[in-house]
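Please find one structure pasted underneath; my questions will follow.
Shown here: the complex without one of its protein chains, the others still in place.
Chains: A, B and C, in written order; residue numbering restarts at 1 for each.
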Amino acid sequence: VTDPLRVALVGAGRAGLVHGRNLAAGVPGARLVAVADPVPEARQRAAAELGCRLTLADPLTAATDDGVDAVVIASPTFTHAAVAVAALQAGKHILCEKPLASTLDEARRVQAAADGSGGALVMGFMRRFDAGFARAAERIRAGDIGDPVFVRSTGRGPGLPPEWAHDPQRSAGLIAEVNSHDLDTVRWLSSREFQTVYAVGRAAKRPDLAARYPGFVDLVAVTCELSDGGLAQVDGACPAGYGYDARVEVYGTEGVVMAGDALAGSALLVRADGAVTDPVRSWRELFADAYRAEDAHLVRVARGEEEPRAGVADGVAALEAALAVNRSLRDGRPVRVAGEPG
Amino acid sequence: VTDPLRVALVGAGRAGLVHGRNLAAGVPGARLVAVADPVPEARQRAAAELGCRLTLADPLTAATDDGVDAVVIASPTFTHAAVAVAALQAGKHILCEKPLASTLDEARRVQAAADGSGGALVMGFMRRFDAGFARAAERIRAGDIGDPVFVRSTGRGPGLPPEWAHDPQRSAGLIAEVNSHDLDTVRWLSSREFQTVYAVGRAAKRPDLAARYPGFVDLVAVTCELSDGGLAQVDGACPAGYGYDARVEVYGTEGVVMAGDALAGSALLVRADGAVTDPVRSWRELFADAYRAEDAHLVRVARGEEEPRAGVADGVAALEAALAVNRSLRDGRPVRVAGEPG
Amino acid sequence: VTDPLRVALVGAGRAGLVHGRNLAAGVPGARLVAVADPVPEARQRAAAELGCRLTLADPLTAATDDGVDAVVIASPTFTHAAVAVAALQAGKHILCEKPLASTLDEARRVQAAADGSGGALVMGFMRRFDAGFARAAERIRAGDIGDPVFVRSTGRGPGLPPEWAHDPQRSAGLIAEVNSHDLDTVRWLSSREFQTVYAVGRAAKRPDLAARYPGFVDLVAVTCELSDGGLAQVDGACPAGYGYDARVEVYGTEGVVMAGDALAGSALLVRADGAVTDPVRSWRELFADAYRAEDAHLVRVARGEEEPRAGVADGVAALEAALAVNRSLRDGRPVRVAGEPG
Partner (left out) sequence: VTDPLRVALVGAGRAGLVHGRNLAAGVPGARLVAVADPVPEARQRAAAELGCRLTLADPLTAATDDGVDAVVIASPTFTHAAVAVAALQAGKHILCEKPLASTLDEARRVQAAADGSGGALVMGFMRRFDAGFARAAERIRAGDIGDPVFVRSTGRGPGLPPEWAHDPQRSAGLIAEVNSHDLDTVRWLSSREFQTVYAVGRAAKRPDLAARYPGFVDLVAVTCELSDGGLAQVDGACPAGYGYDARVEVYGTEGVVMAGDALAGSALLVRADGAVTDPVRSWRELFADAYRAEDAHLVRVARGEEEPRAGVADGVAALEAALAVNRSLRDGRPVRVAGEPG
């Protein structure tokens, strides 16, 4: 029997608690050994709920502790790079929530650290672990739709992310925080790279936030050119209010495949005044199985049994696309994803 | 009892026969009195099938005949304007298949003729007559989704349109021939006008046709800015092979409404090797009820009982947007829909 | 060109008007020539709406008139047999609404008249003309589910049938008036005959009607043994309130096929408080296409181009099963469908 992977959780916010709860409930071969969060109440509440003895204020301590084998990075985006680089240099494995970092420089520093390290980095693109999305990928790999020339991905979140995510100084905004998943899905399911993106966005629901944070959008629509003649469209919205909505459609030369369902798993009520079912309330609920599978995958990656299903290069690529979307929003024109100044 | 509306059918091709068969089967208050098509076999076969005595080679004769009250224009796009102007000047009512014309000049001539005429023009945007699409419109008008800030419309046709539609000399291409419906849907369901469009396109399935007809695309993805801060995305493909696929989704500040279903009305087979249903084979089948409703609407418009659900201004606006999409495809940049040189 | 089939409509109630409106709108090869209904207002209102000159008080006159080629019988069930026998003896073709008659004796008199007549009888089992149900039948005939050993059919009507249908003196009740369709579906899709039925029923919503009409039920559940080892279940309810609901599921040795959808063809609204679509309001709406196809089928049967898709023997068999269900309800035990005294 292998010793369990000793995991430190960095960031006890919403996404952090999803991983923390999975680890506390039991991920085979893993054990939660530390929770790090600079906010005292957050880390203490998390530690109590998760039954974790060791709490730390400083993520870097957790990232380099000798008693830690792997780090789940779920802290605010602007902290990812420092923690990830330190952890990789200390030979730890990483599960990093999206986006990989706030800037491309940071992201490349992480990539360089990963390349020279014994540790592996798994990007938290949990849609790759969802049964429906994964089945779509299988269908495509099997050639069922011919060449996947067009991907359409929708990502909408019910409620606003934390406030730092609206601040352009600390975040790459909606497209990075919410629609990183869609950008990754486009690359994953098309087996292509982004070439150009053109985006339009609005503060359709929260003009107040646009007034406070110039460039804030809560609605975005992107059209992309991909390598090998592929095309893609992404639309994102947050806060959408009605639920978490993640759907994809891949059009190929021989057919189309669709995954994601905003209504999965509920009961249907039919009355004279309408037929009603429940939208999915949150990403925690919609992707509960996917998060569990992702956490289990981290263990197998750490053991060298699997390659990261989404790795550091995927994190860099999704961020590069997100930043290009932001440039396009700012400049009102299509931009090349690679090789343009930010 | 009113005398029946005497209808001439101009164009005995695919769309023409849909209207012709409806009229032959019986549209209350209407009677098919003439079929005009310059191709002798086409008009004779149609006349035989439709039980119509009078056949004409020249559409203009049909459009101005004293024994005709209304003209269904379903001939190739490049012929629409001449027939429509003649018919309107003769005081006839018109049901015109999309797109209204090949160029904006032509379209405006039709509009001018309509404005000074006793005849009304109904644009053949049959999605406005489909139960699901119409219900979505009702929901939106009722405020069920708040402000409809984003429309996403998909239009895919199973097989190629006739060859003239690929020729830039005679047609405005895929976006005009297939996705005029989507462009109209965007305006209709958002209650907004197009401001800018950015489009990318490919000859993903038929590079051979792109070689023969420069600018030919069989896959197109468009991102649009609308008035009052609205956004839209349209994706189109033809030939899609798998069926006719027309779906729309309207995201509003209070929710989302969706219409269109590529699988409607069939049986579901579940076996160990998969669960199978049938895609919708054609627009004739998917919109059979809508075409009937549209033809019946023509009668009521001719009687002055209803305003055209989609009129000449809607035809002009959809064409203007389609031509802007073509400019964007050509120039690789976002373009203003109005006021730019073609 | 053949002369059009001259059709008389007998019964200007709900079902009668469906056929009448189809004929008035135009069924290729048919012409509505007379409306017969003993209720003056009903026949006059129908004649006005349907644009029909000839109205008659006496159905028998219509059924035997020289100017009539075919009769659509949509009058109350207890009048079917007399009209059908007279019409068949006069060589007319018949489209008879379900159930064929009120008693087996009547039904057999109709069958005898049909056997010795030049006229054909089409039973109004319109589900056989619905695209989804017909596709299920095709799948089964093609062997896609192996041997269809079990059929489950649901039939629910939104509102109560006319009052005579509750009166055991004049009607065979809910199972005959509403669920005849299900009984026919069982035979049709299993290619088997009823052997025994066991039924339980309740006046779950309208105990008041049970008090007035002993034996009245508004909810019924039937389990059947079929020939060749087949089994079936039927459940019926009327008034169901929420809509018209007709669904079938056929389980075979190699898979299952399902048809019917209570939600077909509407828009889906998703909001934070639920996802809502519209139930189908009525059988007129759900089966509008099927009724049109059925009326067109009558023309082709009259011309000798097609055999009745559901004929007099199917009408007899469905009635025999319905009457057996009523015996089972009365006696509280399984009963043989054939050969038992009523």
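Keep in mind that, in the parts below, contacts are C-beta pairs under 8 Å (C-beta built on N, C-alpha and C of every residue); 3 or more make two chains touch, one makes a residue touch a chain.
Because the structure is a prediction, the values reported are computed rather than measured.
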Full-complex contact with the absent chain, from A:88, A:114, A:136 or A:203: A:136
From C:28, C:168, C:241 or C:311, residue that would touch the chain that is not displayed: C:241
Residue of C:90, C:231 or C:313 touching the missing chain in the full complex: C:231
Selected from C:205, C:284 or C:330 as touching the chain missing from the view: C:205
Full-complex contact with the absent chain, from C:222, C:276 or C:337: C:222
Interface with the undisplayed chain - residues on subunit A: 1, 24-28, 51, 131-133, 135-136, 139, 144-145, 254-259, 264-272, 278, 288-289
Touching residues on subunit C - with respect to the absent chain: 147, 149-150, 152, 154, 156, 196, 198-202, 204-205, 219, 221-225, 229, 231-233, 235, 237, 240-242, 245, 251, 253-256, 332-334
Hidden partner chain, residues of subunit B it touches: 158, 241-243, 245, 262-263, 270-272, 274-279
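The rule is short, and it goes like this: only the chains that are shown with their structure count from here on.
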Where subunit A and subunit C are represented by their mean Cα positions, the distance between them in whole Å: 55
Computed distance of Cα centres, subunit C from subunit B, in Å: 38
Junction residues of subunit A, two or more chains touched: 241-242, 245
